[in-house]
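Note sheet for the following structure.
Yeah, one chain of the complex is gone here, protein chain that is, but the others are all in their spots.
The first chain written gets the first letter, and so on, giving A and B; residue counts start at 1 in each chain.
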Amino acid sequence: MMGVLVSVAVFCIGVYGVLTRRDIVGVLASVEVMLAGAMLALVAIASSADSATGVRPLAESIEAVGLLLLVIAASEAAVGLALLVSVARRRGVTRIDELQEVKG
Amino acid sequence: MTGYVGGLVFGLSGGMVIALAALFGVWWERKVAGRIQMRLGPTEIGPAGVFQALADTIKLLLKEDITPRQADKKLFRVAPFLVFTPIAMSLVVIPFANGWAPLDTSVGMLFYLAVPAVSVIGILIAGFSSGNTYATLGGIRGAAQMISYELPRTLSVLAIAILAGTLAPVEVMARYEWWWFPVSLLGFIVFFISSVAELNRAPFNIPEADSELVAGYFADYSGIRWAIFMMSEYGGIVATSYFGAAIFLGGSQGIGGVLGVLLIFLKAILLITVIIWVGWTFPRFRSDQLLTLAWKVLTPMALVQIVIVGVIIPWL
Partner (left out) sequence: MSFDGPFMIQLALGVVALLTALAVVAVREITRMAVALGVFLLSVAGLFLFYGASFLAAAEVFVYVGGVLVLMLFAIMLVQRTDAGRAALESRHDIGSASVAIGLFVMLTVALRGVSNRFQGSPAGSSVPELADVLMGSRLVQYEMAGLLLLVALVAVIVIAGGDEQ
């Protein structure tokens, strides 16, 4: 119960960060917070037994899904940071609201 | 609540053990290095100078704890502990006796590889917060080096994990057989070299290269905080040697009691001595040589090792 609450709260804090941060690094860090929240929800629910039947819902399987999620999050961070480096080299800025050349 | 009290007592005594191990490590390094260079090393304080390191520590405790004006004060003060704590924590999963480790967990080897990696953050923060270009350069170099060498190190340990069929160091030691040593020799070499690099020891002490960077990421530290950096270095040496002795050299080889403790201790001492020997013999690597070694030599070697083990396993 508490694990789920904490994970939802963490996820929403991450959402707030993505919405308010103006620097790419800050946005990436907030996305990491969101992903950690999602993973936490998965593990918190999977770890406890069903109170009606006493059956645990495939804890191993969900841990495996968590590992795959970790892989995805890591590659997301790597590609995001590479983009950050590339953008900063070409434009000299890393603030999102200054990077709007596609806007008409 | 006895579990928590026990944990607290255990943690405090563990800290004491690391401090003692670091003192011993400093003394042993000075002795071994002295012998290599046809000197005697410390001789004055205590028999064969054993208490020299203790005397030095007392001196360091009494020295002024300087914080540079340009430094980010809070981070500067916290950084040594960020380096030390993960290394101290990594000692928890090491089997010091036959069938016993302070924390016998099923993911012990992964724990040992993962937790000391956190100290990279401490090194980076120490380099940054000093507000000093030498220190920042040292921090960046240290992080690049440690990240590069984590890969071959993890892969080399994987070979033993496959042979043993477990990730618990205690179990590995229990299942160890003599022919594992020749089979995993390549992995052991990779593990040893990348561990020396991971510890920022000579000849891989590029982050603290005294002739170029003064002292690298801890150039601005003094007194007790500097001593904590030193303690984490020697704690790391002890942890690595014990881990290598337990995983690759068979540890206590199923011998229980005092004899087993002594056996793994001797193997660890052997590794510690080799680390010191290597450090005082080879000249320092250049940064590009360092990365070439990690990515073009050690990583392929570790992969070959895994293939060797994979080929052998079905024939057992």
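Everything below uses one rule, namely that contacts are C-beta pairs under 8 Å (C-beta built on N, C-alpha and C of every residue); 3 or more make two chains touch, one makes a residue touch a chain.
Bear in mind that the values here come from a model prediction, so they are computed numbers and not experimental data.
K.L.:
Kindly note down the residues of chain B that lie in touch with the hidden chain.
P.N.:
1, 3-4, 72, 75, 78, 82, 105-107, 110-111, 113-115, 117-118, 120-121, 124-125, 128-129, 131, 136, 140, 143-144, 147, 150, 166-167
K.L.:
Considering the whole complex, not just the chains shown, which residues of chain A touch the missing one?
P.N.:
1-6, 8-17, 19-23, 25-26, 28-30, 32-33, 36-37, 39-41, 43-52, 54, 56-57, 59-61, 63-68, 70-75, 77-79, 81-86, 88-90, 94-95
The rule we apply is simple: only the chains that are shown with their structure count from here on.
K.L.:
Averaging only over C-alpha atoms, locate the centres of chain A and chain B and give their separation in whole Å.
P.N.:
Here chain A and chain B have centroids separated by 32 Å.
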